[in-house]
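Heads up, the thing below is written out as structure tokens.
Note that one protein chain of the assembly has been removed; the remaining protein chains are unaltered in position.
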Amino acid sequence: MHKRLKLGMVGGGQGAFIGAVHRIAARIDDEFELVAGALSSKPEVAQQSAAQLGIAPDRAYADFKEMAKAEAARADGIDAVSVVTPNHMHFPVAKAFLEQGIHVVCDKPLTANLDEAKQLAEIGKASKVEFVLTHNYSGYPMVREARHLVQSGALGKLRRVNVEYAQDWLSEAITDPENKQASWRADPKQAGKGGAIADIGTHAMQLANFITLQTPEILAADLTSFVKGRLVDDDAHMMLRYASGAKGYLLATQVAPGNENNLRIQIYGEKAGLTWAQENPNQLWFAPLNAPKQLLTRGGHGTSAQTQGQIRVPPGHPEGYLEGFATIYRDAADLIRNGRCENCLLPTLEDGLLGMQFIEAAIQSSAHDSAWTRIGD
Amino acid sequence: MHKRLKLGMVGGGQGAFIGAVHRIAARIDDEFELVAGALSSKPEVAQQSAAQLGIAPDRAYADFKEMAKAEAARADGIDAVSVVTPNHMHFPVAKAFLEQGIHVVCDKPLTANLDEAKQLAEIGKASKVEFVLTHNYSGYPMVREARHLVQSGALGKLRRVNVEYAQDWLSEAITDPENKQASWRADPKQAGKGGAIADIGTHAMQLANFITLQTPEILAADLTSFVKGRLVDDDAHMMLRYASGAKGYLLATQVAPGNENNLRIQIYGEKAGLTWAQENPNQLWFAPLNAPKQLLTRGGHGTSAQTQGQIRVPPGHPEGYLEGFATIYRDAADLIRNGRCENCLLPTLEDGLLGMQFIEAAIQSSAHDSAWTRIGD
Amino acid sequence: MHKRLKLGMVGGGQGAFIGAVHRIAARIDDEFELVAGALSSKPEVAQQSAAQLGIAPDRAYADFKEMAKAEAARADGIDAVSVVTPNHMHFPVAKAFLEQGIHVVCDKPLTANLDEAKQLAEIGKASKVEFVLTHNYSGYPMVREARHLVQSGALGKLRRVNVEYAQDWLSEAITDPENKQASWRADPKQAGKGGAIADIGTHAMQLANFITLQTPEILAADLTSFVKGRLVDDDAHMMLRYASGAKGYLLATQVAPGNENNLRIQIYGEKAGLTWAQENPNQLWFAPLNAPKQLLTRGGHGTSAQTQGQIRVPPGHPEGYLEGFATIYRDAADLIRNGRCENCLLPTLEDGLLGMQFIEAAIQSSAHDSAWTRIGD
Partner (left out) sequence: MHKRLKLGMVGGGQGAFIGAVHRIAARIDDEFELVAGALSSKPEVAQQSAAQLGIAPDRAYADFKEMAKAEAARADGIDAVSVVTPNHMHFPVAKAFLEQGIHVVCDKPLTANLDEAKQLAEIGKASKVEFVLTHNYSGYPMVREARHLVQSGALGKLRRVNVEYAQDWLSEAITDPENKQASWRADPKQAGKGGAIADIGTHAMQLANFITLQTPEILAADLTSFVKGRLVDDDAHMMLRYASGAKGYLLATQVAPGNENNLRIQIYGEKAGLTWAQENPNQLWFAPLNAPKQLLTRGGHGTSAQTQGQIRVPPGHPEGYLEGFATIYRDAADLIRNGRCENCLLPTLEDGLLGMQFIEAAIQSSAHDSAWTRIGD
């Protein structure tokens, strides 16, 4: 008999964006049911939000620490918690639940600064429960197919990695105080000192790392705040060098009119190239050297058995952002139930730490006239 | 406190395709929970399938009639049933539940033949409960935006409607008896006498009708079975004429290599044109006469408040097939709870009957040397 | 030593469109030099136009018959003439030059009516000189590659041919008398009784015939004049049937907002499909059944030696409309010099006659309630 895992959530109350995404993602494959929450730090909002989501009043908490304790103490307590707060709360919330032996699914970036990230990585290592970071783009089937192609050697030795994440929603100063999204993300106290570099740059970096199975060794970055009065970068560009000899660039910009969520990656190896773009994620261009380009489709002809096994609807019926996100939850359920990570495709605490090191390196490089800077020192 | 509607399902056991789609669609917006099912006509499969879906054993039925009665009798009986059987079972199943006062969400085409469709339409009219037909493509936000543009007069008087649904999966004879999908769809006893015309032609026709707010008056059709030994058409093409003076064509083909689910519509009016294609459904081309073409995006700049209110994730984060399908369920929940159909965007029994009349007219026209034939006689 | 062929031109004076296209096309490969012309029926315009083109005054004729005679009589007379008048003048002009033993390169459609076409075909047969019809789209390298793929058997037996030519420039009534283009094309006296069917429908039909190496046997057409007061059709749609069992449709419309010169063809066979569109002519989609789609590029990997031998600039440097047109002239030069037609890729008088029979059949079918009508009776 199918039994759903019991899920709690911290953050994600009324007016929030990413909480709703996590809830749908957790629901799509029917592996989780949401039964508890500390959805807002404002008790009234927390209660109302919980009621709207069908959470029983006695499991609608105003305080995440209380929730962690209470749920750990219940016989029917939650198996896992989703952490969907602003960045600066990731650390204390994740810590509280990890310490209570409750699995954690946490939004990215891992924390608001590198120190917290290092601490959390230690806490995670010491813990017996799992920690999953929702770098959701790695849940797209064609991203996994791209990784498969690299891993299988179809591209040969890699030479160049170009990754861009371009948005336009921060092209102007956000003056509406009601825009909860924009306001916390632009506030270094809540988001950390990185702007675009943290919010979307980490996604781009993780995507590249995920597909290439490599991490750049050093970077030379140029971060900019184009919009007057903005306290964090809204445009981050850098050159990358890999230990393997590969080179690359990463661009994360939120001031590029005409771009909604234009996350795009190009990878070139000695034997082939590939291109994938998030806004039409069901396609992957594969270009073997000296042969015609192929347009691979999600689960379509020429894709791997692994990718074909991960799709929910047949080729030509597009899956989107929520399905990619749901795959992270589906895999997380598998990990939680079975204690193992099939093919290690789930983003981990180490990926989260790496992301924070990446942010730190980019900020340091940019502060030192774009000097080549090691990621991870 | 949020209360989910209780949902049952007939059909959709192990090995079936569309049942899983309905279940995810029903779950995405958290308006339904699946609590009962007659998932297969084979008792053992029905039990196993139910267990896998977390349905309690006492609500796992082997017989849909028994299920309809038993559920109607329970205090906590289902509010609605999803009918996801092969076509020839739509009629008896829908009838059984309608007669028990249980709302019905039914896959298309409505029935296996026109007689059943007419009967069902009568039964529906007499019933106090709702009947929703899952012509899911009308749940895509940009399809609704297209309809909105037509309705608002942005295209002016319509002149031409071109709609195509091209697939390639039936380009060869299906010899694998395990391919449950292909086998029942190609069997007139289970699918009805239409092949491509019924399976995908009805989707194309409904899409055109939905967006244009018109139904063609007459058609001249040419149906073909290209694959040797196939008992139904695998390619259906027709010219359309509307009472308004507009003209059009509809092509439904399952033997077009390179096409997965290439459902595409072009509409031209006196003042503007538009183009939408299902495989990248988050985009809609809008071409006002004597001005540059615009690429509208789901919820993006220039789209209507109505469309912006229906999206789940921001522009640039694609929604897919399942979300479009989920919108049908979300609207159905609204209809069931509130007894009204906001803007009448849900496909109804009348649409289903029209679909069957369309199939009939196409088959008749094709049998009479493509003579112009009235839809609905 | 390279010697250019001497070319004359009838039509194409100031304000005309297609004459300038022919001149550039004839020039691109340096096989022709323009030395004589009857560029306008108005003597003054003829003289001025000739001077602007560097034609010596004594070879600037006001009358095409005089020109034909005079040039035939000169030792250094023209080798060939380009006929770029409105349609109704194609017949007398072509006849005059053929009868003087001067090769003819003629714009399409062949003539203004079927009778003239039949006469001209006879005259052509009796003549010792060549007649080339500028169905220029067959000069695009990727159109020839498409034909090559069909011919080589890569698609297997053909099943379906879909061809569309959509424009929007006649969406409204043309009231500007200065619009020379629009006015003669909409005037049955100058253009013949076909509108869209003749102007662009013949191009679409020739393209399909060229690539498929087949001609439809019968058609069922529906022609419409959407714009009030227009004397010829501005929208022509039809179903096609081939003797081989293949089916198809052809749409030629000039009232489709958002379309400039959207000539597009899709061909589906038992083994593969292909798609080509004129507005980005350097690409050809090739979709083998049960394998990934390939994007072939002009002269790129995977294209035939024949195609690679016809390009002027490397893959990725686009060639356009004028180069496709120029290929017709280059081949014509080859034919004129060598008296043979390599692979028979040049459109001929027979193609022109077929085009007129196609127009006639479409008009007849449409007048008889879209009855299936034989092409060529």
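As written, the chain order gives the labels A, B and C, with residue 1 at the start of each chain.
In the analysis below, a residue touches a chain if its C-beta (ideal position, glycine included) is under 8 Å from a C-beta of that chain, and two chains touch if they have at least 3 such contacts.
Fair warning: this is a prediction, and the values are worked out from it, not measured in the lab.
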Listed residues A:251, A:322 or A:361, member touching the removed chain: A:251
Identified contact with the non-displayed chain, of A:109, A:124, A:273 or A:299: A:273
Candidates B:151, B:294 or B:308 - the one touching the absent chain: B:294
Residues belonging to chain A that touch the chain removed from view: 159-160, 162, 168, 171-172, 220, 222, 224, 226, 235, 237-239, 241, 247, 249, 251, 253, 255-259, 266, 268-275, 285, 287-289, 293, 369-370, 372
Touching residues on chain C - with respect to the absent chain: 1-4, 17, 20-21, 23-24, 27-30, 51-54, 167, 259-262, 278-282, 297, 300, 312-323
Residues of chain B in contact with the chain not shown: 286, 290-297, 300-302
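By definition in this document, only the chains that are shown with their structure count from here on.
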Distance between chain centroids, defined by C-alpha means - chain B, chain C (Å): 43
Chain A and chain B: spacing of chain centres that average the CA atoms, whole Å: 34
Whole-Å gap separating chain A and chain C, where each centre is the average of the chain's CA atoms: 55
Per-residue multi-chain contacts in chain C, two or more chains: 293
